[in-house]
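A protein chain is absent from this complex, but the other protein chains hold their places.
In this document, chain identifiers A, B and C correspond to the written order of the chains, with residue numbering beginning at 1 in each.
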Amino acid sequence: MSRITYREALRQGLREALARDPRVFLMGEDVGRYGGTFAVSKGLLDEFGEQRIRDTPLSELGFVAAGVGAALGGMRPIVEVMTVNFSLLALDPLMNTAAALRHMSGGQFSVPLVVRMTTGAGRQLAAQHSHSLEGWFAHIPGLKILAPATLEDARGMLWPALQDPDLVLLFEQGALYNQEGELDESEVVDIRSARVRREGRDLTLIAYGGTLGKALAAAEQLAGEGVSAEVIDLRVLRPLDDATLMASVRKTRRALVVDEGWRSGSLAAEIIARIVEQAFYDLDAPPARVCSAEVPMPYAKHLEDAALPQVPAIVAAAKGLLGLA
Amino acid sequence: MSRITYREALRQGLREALARDPRVFLMGEDVGRYGGTFAVSKGLLDEFGEQRIRDTPLSELGFVAAGVGAALGGMRPIVEVMTVNFSLLALDPLMNTAAALRHMSGGQFSVPLVVRMTTGAGRQLAAQHSHSLEGWFAHIPGLKILAPATLEDARGMLWPALQDPDLVLLFEQGALYNQEGELDESEVVDIRSARVRREGRDLTLIAYGGTLGKALAAAEQLAGEGVSAEVIDLRVLRPLDDATLMASVRKTRRALVVDEGWRSGSLAAEIIARIVEQAFYDLDAPPARVCSAEVPMPYAKHLEDAALPQVPAIVAAAKGLLGLA
Amino acid sequence: MTNTPVSYPPEFARQLLRDMLRIRRLEERAAELYGEAKIRGFLHLYIGEEAVAVGVLHALNADDAVVATYREHGHALLCGVPMGAIMAEMYGKQEGCSRGRGGSMHLFDAGTRFFGGNAIVAGGIPLAVGLALAERMQGGRRVTACFFGEGALAEGAAAEALNLAALWQLPVLFCCENNYYAMGTALARSQAQTDLCAKVQAFKVPARSVDGMDVVAVHEATRAAVEAVRASGGPQFLEFRTYRFRAHSMFDPELYRDKAEVEAWKTRGPIHTYSARLKAQELLDEAGFLALEAEAVAEVEAAVAFAEAGTLEPVETLMNDVYTPEPQP
Partner (left out) sequence: MTNTPVSYPPEFARQLLRDMLRIRRLEERAAELYGEAKIRGFLHLYIGEEAVAVGVLHALNADDAVVATYREHGHALLCGVPMGAIMAEMYGKQEGCSRGRGGSMHLFDAGTRFFGGNAIVAGGIPLAVGLALAERMQGGRRVTACFFGEGALAEGAAAEALNLAALWQLPVLFCCENNYYAMGTALARSQAQTDLCAKVQAFKVPARSVDGMDVVAVHEATRAAVEAVRASGGPQFLEFRTYRFRAHSMFDPELYRDKAEVEAWKTRGPIHTYSARLKAQELLDEAGFLALEAEAVAEVEAAVAFAEAGTLEPVETLMNDVYTPEPQP
């Protein structure tokens, strides 16, 4: 075990991948000389050189599409889109090309590309820098979506993502970069399964990325009030690990999804739909969700806090599900 | 009543709007000289001239953003993005700017822009020309989404959309352009409500745009088998008209959503989540959905048919809900 | 230009004509089959522009990569995709080069490094830049040729890609098929800068304009440009001035251009002007021409027969290849 931040864990993952496979390279805005906008790639330029740590021009569409091409050409590119907000400029190569290519070519071309981006709010960056769109991206067939919430996943998801023959989007939670803890070096990280992060009996809290910590805090608080909450970390947003979800929900008979995405059309809605489809008759109460308010994220701290899922709202919703409101 | 196609109804709506308000103009690729890619705007260039029927360069991001600016500058632009597939190039001005602007400016700037686009599959146009993304767009706060499925809506939704002070996306169903019928000139078209298109007792079929006709056909077939299906046309995908939906579901106690979007993260998921949240204890069965297969749309007709929601699947799912399977 | 002698070995000189004829006959037949509803979706014909694909692709090596558009039957064919596989693809048969899932706009062939078949205008341009980046990083000498229309140059994607290629000095050959219209929009009505080479040179990509109706001019210019790419490692841009004789797609009523303009360009048609030159130089006689014609027609008919005999992918495999299957242990 070593003490480390989420940022450093991500950097370790990058460094290991670059060291392990000469086909791997990192490209994006300010990943090199600047040291990474959020300092994730700091030091890598010195270590791996300009060929493999490539600063790009401000051209999100261009360099994401070039990443697709480079993947087709035999490399294993990691493209950093500085934040998910700017990925709206690069949706065409992601959805229209990379995600569709293998199927529409009759199985001829896979796109072994990893796109990393920072997601989420909580740092007063306002409407154009605070989206949580990872759940929205999870609508798109042909791609896989990862949301590391723990140090182990921050370090360990990149390598299996690079081994995956298809496009993988890896969403780093901006609010977690400075989070520090003990890294369990022995944990084996897969990119297929959800994980039970806390066992419980009375209800299942389903969270991922930035909401996992809040769900765990809520579970702790609920425990103090005699409620035993199980907490599931989705980890992989597409494809969803239904088996783990349903096993838990069948056991607890109650589910609450905690999702930083805007409520309507959230990943939480999809999870509720699946629970209803697969476990309706095992439910003791309607599955519920705590999501972000449907508002462009405001700058002012108190408004931003009000717009995001918070522990008290999770606790209240959980108690509501149990008729303890 | 007059006999008319969906395409002609759309054109009537455009012509009326252009005639009524000098601030209205239409811009997009090939709306003018070519006569409109799908011939919707045919003849309008001759009638209204080059200033108001503006052919644009191939620059989706540029001309959509210019539409936002022109709306801010006092015009009432109608921007045509040829098909929703290309709107992936223009998401930044739509989500990061237009949808957020009023809120993030503290209420100073509204964006009275209407963006029209063709959506949907069914014409063997394959993976890059067949998306149904209107439900996906419905995730975005700050915009309104319309899906005309009838001739009356095709003609009548544009004018109230132009009266709306905010960004409105209007999705035309490509597979309906040639659909012909009697236009009821007396119908008053709003852009707020869902409509019951067929009354029924045993279950509620919820559809919109390209799936409305299929839901109605399924209801007809079900009637022959003694099942009375109510059919709701959502019409407005954001904000959803919960009241109409819940009134029907509370009555029939069973709901089936028919949605051309890919299943995971579909609008259907959101509707199921809402039904569960608002009417759980009134349900006799879990709400269900018939969606598109999660696959980039194939070209071959039989595969495209297999990937899309079809009447037999709707009928089967409806019977399943009623335990008649 | 059209009167300069053809100084190629007779075999190769005829090969250029043969290949233009193969594309022409293939597409004429495809148009008929569209009329018979054997082919559906969008069908974009290259008729009139054949000299470009033929002249360019004969200047590339077999292992160079090619990225094309939705108007790519000719490019696929010249890359080596069998005509039968192209026709079967348009029929939606699993014997097609994309298993019938792509159709006319999405021909692909991994074996010949033919990367499609891209139906998003300008979408292939940054993709080609990425292929070239991979080549550069792996120390290879292969060129990536990327075809697109003049309309695509208005897209931001094109600007970003040109800059990247020039900045990183990547081995891309940009082949702009300037047929003067993007659907119904004339170049001068969509781009303030109609001198495309001037536009591109401002991005620091060397650029040259070529008579795209003259297969020899196309071939010579491309050979020089490919040599320059291989020598410098950096990009080159060629503008081929050409014209499509047919509508944009099968739905186009062609309201936007004069019949007279079309007729004027037809007099410069790449096939008849070139075959006239070959005959004038006695590299070909009428019998030889008819033999090439017959050969092309036979190939087309064989392709149709192949497509007709083809089978449909079972519906059960619809979901295959959304993701790459796991390697079996």
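The rule is short, and it goes like this: contacts are C-beta pairs under 8 Å (C-beta built on N, C-alpha and C of every residue); 3 or more make two chains touch, one makes a residue touch a chain.
Here the structure is a predicted model, which is why all the values come from computation and not from measurement.
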Mind giving the shown chains that are in contact with the missing chain? A, B, C
Of the residues B:A17, B:A65 or B:A127, which one touches the chain left out of the display? B:A65
Of the candidates C:G130, C:G156 or C:G212, the residue in contact with the absent chain is C:G156
Against the hidden chain, subunit B presents residues 25, 51, 56-57, 59, 61-75, 77, 92-93, 96-97, 101-110, 141-142, 144, 165-166
Residue ranges of subunit A at the interface with the undisplayed chain: 29-30, 32-35, 37, 39, 55-62, 85-86, 89, 123-129, 293-296, 298-303, 306-307
Interface with the undisplayed chain - residues on subunit C: 154-160, 163, 166-167, 189-193, 198-199, 201-205
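By our rule, only the chains that are shown with their structure count from here on.
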What chain sits nearest the middle when you go by CA atom centres? B
How many angstrom lie between the CA centroids of subunit B and subunit C, rounded to a whole number? 36
As a quick test, compute the distance in whole Å between the mean CA positions of subunit A and subunit C. 41
If I count partner chains per residue in subunit A, which residues reach a count of at least 2? 61, 92, 96-97, 103-104, 141-142
In subunit C, which residues are in touch with two or more of the other chains? 98, 100-102, 106, 118, 120, 123, 156-157, 322
